[in-house]
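Quick notes on the structure that follows.
Incomplete set of chains, arranged as in the complex.
Read from first to last, the chains carry the letters A and B; within each, the first residue is number 1.
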Amino acid sequence: MSELTLSQANQIVEAALAKGAELGLNPLTVAILDAGGHLKAFARQDESSIMRPQIAQGKAYGALAVGFGTRWLDAAAQERPHFVQALNGASGGTIVPVPGGVLLQDDNGKTLGAVGITGDSSDNDEAAALAGIEAVGLKANTGA
Amino acid sequence: MSELTLSQANQIVEAALAKGAELGLNPLTVAILDAGGHLKAFARQDESSIMRPQIAQGKAYGALAVGFGTRWLDAAAQERPHFVQALNGASGGTIVPVPGGVLLQDDNGKTLGAVGITGDSSDNDEAAALAGIEAVGLKANTGA
């Protein structure tokens, strides 16, 4: 398989939101970007705050930006804050370097896109992303 | 009803894409914004080009910006191009002033959000938007 389809992307969104419901998480916002960083599917649950679209997309974009899930960027921000600040600037303020941005990869490790989730703690956001990815049988890269 | 729900937004996306399939349109991209202009639901069909997310959202945002569907902005751009250019600048380059951005309104004329669609001709994009809105029983404002 070489490209993420809308059908897969929608399944990831649904499964991630189902995981959020199962865990009793706050309202979530889920963004799915393709390998080029362009939005493919998106859902923001009722009662989510207004910048959740940017945060969810910024996590997914951050993961694609460096080729690792955003847990890697979160660690980098603590070790080399100037690097992550520079990435933020270079991306026009797009990337959000905290956990919850997870790469979608096939069995050969090829990156097909990324999921970004926000709304609960970063760890819970990431757990919902992993559930979404598992639902379509893809591999996840959290950057851990 | 005072606010657009994610459930309604998803139904609009599905019905709009079904209309596109029925009419044999090119791959479509559909964005649903809430009344404040914040993304609620989104889908980009396979084989859509990479700036479709900005175009779909820009049509929906343009409609919300002025309180009329983007057919109004399309006409304004021909009568007073400097006004629409200024709106583009004032929105940080966000608005896209061609048909296919349609306001979602309740029976009292209250705006609950907007749909923006791109991928085929502007007229066909708008037709898909209208089918989506009809599916949830809301009123449409195309700006005509």
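What we mean here is this: a residue touches a chain if its C-beta (ideal position, glycine included) is under 8 Å from a C-beta of that chain, and two chains touch if they have at least 3 such contacts.
Worth saying up front: this structure is predicted, and the values here are computed from it rather than measured.
Trainee: If you could, jot down how many copies the complete complex is built from here, 2 of which are displayed.
Mentor: The complex in this structure file totals 4 copies.
Here is the rule we go by: only the chains that are shown with their structure count from here on.
Trainee: Need the CA-centroid distance for the pair chain A / chain B, whole Å please.
Mentor: 26
Trainee: Can you check the complex and tell me which residues of chain B touch chain A?
Mentor: 3, 5-6, 9-10, 36, 38-46, 50-53
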